[in-house]
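Other chains of the complex are left out, but the ones given are in their true place.
First chain written, first letter: the chains are A and B, and each begins at residue 1.
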Amino acid sequence: MIRVCIYGGSGYTGMELTRLLLNHPDAGVVSITSRRFAGVPVAEVYPVLMGQTDLVYTNDPPEELVKNCDLVFLALPHGASMELAPVFLNAGKKVIDLSADFRIRDLAVYEAWYRKHTAPGLIPEAVYGLPELYREEIRGARLLANPGCYPTSVILGLAPALNSGLIDPSSVIADSKSGATGAGREPLISSLYCEVSGAFKAYKVGGHRHTPEIEQELGRLAKTGMTISFTPHLLPLKRGILSTMYAKLERDVSSAEAVSLYRDFYQNEPFVRICGAGQFPNISSVAGSNFCDIGVTVDKRTNRLIVVSVIDNLIKGASGQAIQNMNIMYGLPEAAGLPRVALYP
Amino acid sequence: MIRVCIYGGSGYTGMELTRLLLNHPDAGVVSITSRRFAGVPVAEVYPVLMGQTDLVYTNDPPEELVKNCDLVFLALPHGASMELAPVFLNAGKKVIDLSADFRIRDLAVYEAWYRKHTAPGLIPEAVYGLPELYREEIRGARLLANPGCYPTSVILGLAPALNSGLIDPSSVIADSKSGATGAGREPLISSLYCEVSGAFKAYKVGGHRHTPEIEQELGRLAKTGMTISFTPHLLPLKRGILSTMYAKLERDVSSAEAVSLYRDFYQNEPFVRICGAGQFPNISSVAGSNFCDIGVTVDKRTNRLIVVSVIDNLIKGASGQAIQNMNIMYGLPEAAGLPRVALYP
């Protein structure tokens, strides 16, 4: 039984880790931290867990927590993980970081988009935790950088096309739409029900911090530096990201051929599904599951490839993917504890 | 492995049975019928199931379907089940009927609220499938009448109080609010997104057909005939029923004592949770799970007991309870295949 510590567990990502690990056959949560709710039972903050767990939020120092766990999930804002990861690594524990702190390989890029890095020495050994691209590296990882939600949807959506040279890397546009859980549980006016319901907007146009993460991974697939247009939007729903992607075709293919290329690329993947030609995925088909569903088509009129991908941002886009990575790191069945059927309708 | 036939499987109730049985360790769906979608793969009508099942909707006659199953779930409109149940029972199969056809013990009452009954001879042996009240009878049932969604929420909410004589049976009011899945998947104007979102209304005030079912079971608990006010409302959300119930107290108790009485009554129940004094449940804490959560308080000012109960109408209010009943009928662990943690948020 893997003894798990969830560091920063009172937000939606931490809650989702807790919820999913309750159903995991080979891992269990032994501690879960929260500054705001220290001393309060988890099931009091989240009544959905009434009767399911006796855990109480703790504010114990990391030096204490590290003693009783094998693995820590860091579910913290950017900037905090880089301070904590060394504590756990130095004690010989494994770390799965859900922040951006170890995702960007180029220190200058990280510091340009985020802030000064205080543990740059750890960046080289961090493994980017997208199983579909890095499964072998993940097996041996000590420090795993769990991908961002938007990057997961965009990278999975474009990997087959870029990897095979099907599209022009300089022409990529990703228009993404996310549910409100992506903004977390902070009490902000912009996250209020009355501000989000019946509303829809773009935000951080041309400047969202997931951009360099996406460009890094797409560029690696394309074997060239890449600059993309990435526009996030806020959807009036709770869970899910849909990314619509556009790129110029480099060669003449049919939609059926594009679908085949995608199916081949992901043929052994337990959590990627490719829609049939002419079919496109719906957020409601994956919300509550660890799946990424992808639809792809060739628009002959404009000579563009159009790809639509959907994930549950809290599961495949965060906590579910973190558990998938844990499963791989520990040699467990990759799908252990992960939901395969969305809650529909 | 229990071989299950789902008769009338293209609606939300049938879909939910399919979804839940995919995760059941000891039962599997062998056939699923639909007149409208005969010949169409289930995963095409419900893309959420892509890659999870190869089942194709069939329109085979019941005489054919009966040959390859052990148990049939009848997920049909009222009136259709009474025609089909005999076919399966006569072939020695078990029947779990999700319609109202076998819930009402008094034929005259059934016919007054519904229609002429064509299989009245089966009514006496039908068992009302509320495990919290009829677990022993369910074990030996051949024909199980699965409770209605509203009745489940109201009966579980009032059973401890009526059973112990805490409240005046003549004073009961149940004000219930249901999500839109309760109206099914029929394409009706009144079920359109643009009619339900941002809207809220009462309907069938004083005349909903779940009334006699509720009165029958409450009356049995109170050991007297009962007539209640039951008002259903339509909520702008997908899953969940919340019932707020009011009744005059027959004796002086505190809220804490009322909570204790409820906890004692349900102490061994795997799917009922009682909130602490002063706490009341939220639909979002049970949507996606088989739980019924109940809050109870004593209003000294008005000498009334106020009870609030919540369920997921598709799970504890229909398909989940049907599977719970199947588990009991087959001597399986009662919680097998049933979700214990709601999808939250």
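Definition applied: a residue touches a chain if its C-beta (ideal position, glycine included) is under 8 Å from a C-beta of that chain, and two chains touch if they have at least 3 such contacts.
Every value quoted in this text rests on a predicted model; they were computed, and no experiment measured them.
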Please report the number of identical subunits in the complete assembly described by this file, where 2 are shown. 4
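Throughout what follows, only the chains that are shown with their structure count from here on.
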Turn needed to bring chain A onto chain B - CA fit, degrees, nearest 5: 180
With chain centres defined as C-alpha means, what is the inter-centre distance between chain A and chain B in Å? 37
List of chain A residues in touch with chain B within their complex: 12, 15, 19, 22-23, 46-52, 181, 198, 238-239, 273, 275, 279, 281-282, 284-288, 293, 340-345
